[in-house]
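Yeah, one chain of the complex is gone here, protein chain that is, but the others are all in their spots.
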Amino acid sequence: MAKHQGRGFATIEYPTGMNQNGDPSQAWIKLKPDGRVDVFAGTVDIGQGSKTVHTQIVADTLGVPYDWVTMDNTNTDSSAVCTGTFASRGTFIGGNAVRYAADRVRERVLAIASEEMEIDPADLEIVEGEILPKGAPSKKMSLSEIADAATYKYGELISGQGTALKPLAEVSDHDGSVTVEPHSAISYAACVADVTVDDETGDVEVTRLISIYDVGRAINPLLVEGQIEGGAMMGIGLGLLEECYPHYPSAEHRGEQFGSYLAPALEQLPDLDNVILENPSADGPFGAKAIGEMANNAQPPAIIAAIHDAVGVWVTQLPASPERVLRAIRAKAAPRRDGKHVIFDEELSIRTVTSDGGAAFLNTP
Amino acid sequence: MKAVGARLPRYDGIGHVTGRTSYVDDVRVPGLLQAKVLRSPHHHASITHLDTSRAEKLRGVRAVITHKDVPRNEVGLLEPQGFPADEPQLARDVVRYRGQPIVAVAAEDVDTAIEALELIDIQYEERPALFDMRLACEPDAPQAHEWGNVYPHFGPYNHRRVRKGDIEWAFERADTIVSGVYRPQAIEHVPLETQAALAIPEPDGRLTIYSCTQAMYYTLSIVATHLQLPMNRIKVIGGTVGGGFGGKVDSASDIVAALLALKSQRPVKWRWTREEEFLASSTRAAWHIELSDAVSSDGWILGRRMTTLHDAGAYARMSPYGLTKHAFHHTGAYTIPNLKFDGFAVFTNRVPTTAMRGFGVTSVSEATEIHMTRVAEVLGLSPWEIRLKNANRIGDTTGNLVAMQDPSTVRVTLAAAERIGLELAPGFRNMTGDRRSGDLLPEHLVAQQAPEGVHVLSRDATANGGGS
Partner (left out) sequence: MELIINGVPRATASSPVTPLLNVLREEFNVTGPKPGCEQGGCGACTVLVDGQPRRACLLAIGTIEDAEITTIEGLGTPQALAPIQAAFNDRYAAQCGYCTSGMITAAQALLDRSDGPVTREEVLDALSGHVCRCTGYVKIVDAIIAASTGEFDPPPDDDRLDPSASEPEVQVRGSAA
């Protein structure tokens, strides 16, 4: 008969890079005779904006304007290996590959400039496509002039390549231990969810999500926001809307159309209040870590906790559909208490549904 | 520093907003054939009879392929990592999920291709199917997979294990033990662009594949292995994808398109319909997580027992990897010194599951964070304080002995509290992620700490880490 408000939160962490490492990204860069920059990196842009981020990294590492850089990630003939766009590795590992390649190019540019300008490379810097002697910037040369000299005077193709690869971390099958960190960095996030629960229909509306993300360094804040916002909606999908098999264990699928499979729609968009923290990584590009996947992990538990805050029930079979919320409200389940044990959700346990108490799964050495 | 941190136009922005960005289905090539695939209508069945001759003879059909046309039909997605192959590209004598591809056809147009599918003569004998992973080891459980119902290749074990410290001590010492069951669900990736691949046989004998893959070199390697060709005989073109979220790593459309192109010597495009995308494309896995935390009355999490079942669906794909990642993060953003984790990848006769945003960790974050709030409630403690107390700090180690160098658990939790105007008790609001000391370093956390400069603790150090 009423709508109830509730608030819940969650704090999470997420690794950068493929679990156990061993996932290289490689890139190579060449300069055109007029100093413009061609980058060949294999990182696929699935919308998250890796092409943009990598261009920014190269521009700042080399010291050229953003629009001097062409980013070619289009094919496997000209690009070197990038293991793939997954495991939240595009900015850190893919970004490091282009950064290392840009570092090599910068070294060659300064070596040639040093010849041309008769100044030690350590006393030169590259800013906005110009090579400036520290302390005497008026004696500058342009990158165009240096690239031209390389092509027609020194007989050099100014180029550089880079590989980012953290060695494979073997894992013990016996106890799961490792001897090498099995990730490149760890990112953190917290999410507070405000919900309104209708105790007559079971409908849960997320009214507000407050999200805190430590991404190390936001190389492109708009792209980071894009991940936070897109992730927020996917988190709402996970918490409340989406499921392939609504009547698990039946294999009957939700549906083959957008109307029957409930991907989050514009109506579900709550107020989003986002805070980006920057606690830099030790060796990511410019201190970056990652956000891509983590972005949909904190909302589901925060929403479930908020539902509990609102109507006093725990829904642990996700999503918390209206039916599940209503059933929980009616069941008013309480945990079983046995001495110091407090046991929730017993009816779902392997122990309960199997003929032998789930020995195969629950009695391991 | 001008570009990093700056507000700059997206590199590909103009193409996107003018409708000019090119995706696989936008590529135009003369002589293009359209592909369609015959998929199993049954969850689990033997194929007792297959005759494609009538389809082959249909006017406008240029190629029909079955498992016989695949030079190497089974290629494991994690073979380089030592996980054996189990899934046929095109089914041979058994189908293990509804939607599994069996025959592929390339024809001059879509209608002809669909008509050709209807001319394929195929008979099945249905087998019992397993759908509930919890029942996978019951005596009368149907056998979903040729290896049995539980993935067997974690070394000598059929489960991924984490063992740390002294779990018996923790549960003995605990004032309260809180147990719960968490069941994150299977969901679809739902990219706006469906799976698509366009394969073109080149005059020089190479094969060009326009792919929606999230991983061009990975796809190159998978295709090359299926086709038994060296990598330079194939050129994968891509780099711009209409949404992936983990569902475009498995190279689900590339091999069939490639084989049809080679057989017909014509360009072939296979673009999945949205129905195929919903019903037959790989999904995020469903998980079943049983969790018991041994806690002290003042809110220390002394130990955690966890058993996870991961629904791999009909074939292994990336499941061992996701399960391992799940295992590595089952303590979440907190430091728990005594652990017993077992994770099983269970086969069912569902669409095979694969990577999706957060793979393995999404489910463990969901379970452990709901559980943390429950534990706080049972103990009558603040859910904020219990998290801050147990939060990762510099020098704390994870379940697999990795030492935290600079964790932000405290930082993000305090920032969240501040953002909602929540005033925490003095002892908590000034907490940091600094190395534990004083009240924050009880006896039971001493052994699991790593010395400064150490990135991974040695195994022996925590053999008896439970405490006195």
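When the chains are written out, they are named A and B in that same order, and each has its own residue count from 1.
We adopt the following convention: a residue touches a chain if its C-beta (ideal position, glycine included) is under 8 Å from a C-beta of that chain, and two chains touch if they have at least 3 such contacts.
All values reported here derive from a predicted model rather than from experimental measurement.
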item: Selected residue (touches chain absent from view) among B:2, B:274 or B:436; value: B:274
item: Options B:211, B:240, B:307 or B:354, residue touching the unrepresented chain; value: B:240
item: From A:2, A:266 or A:334, residue that would touch the chain that is not displayed; value: A:266
item: Option touching the unshown chain, where B:16, B:57, B:72 or B:455 are the choices; value: B:16
item: Option from A:111, A:165, A:222 or A:276 whose C-beta touches the chain left out; value: A:222
item: Contact set of subunit A toward the excluded chain (per top definition); value: 46-49, 67, 74, 222-223, 225-226, 228-234, 257-259, 263-267, 269, 272
item: Where the missing chain touches subunit B, by residue; value: 9-23, 25-26, 28, 190-194, 239-243, 245, 271, 273-275
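We adopt the following convention: only the chains that are shown with their structure count from here on.
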item: Cα-centroid distance, subunit A relative to subunit B, in whole angstrom; value: 15
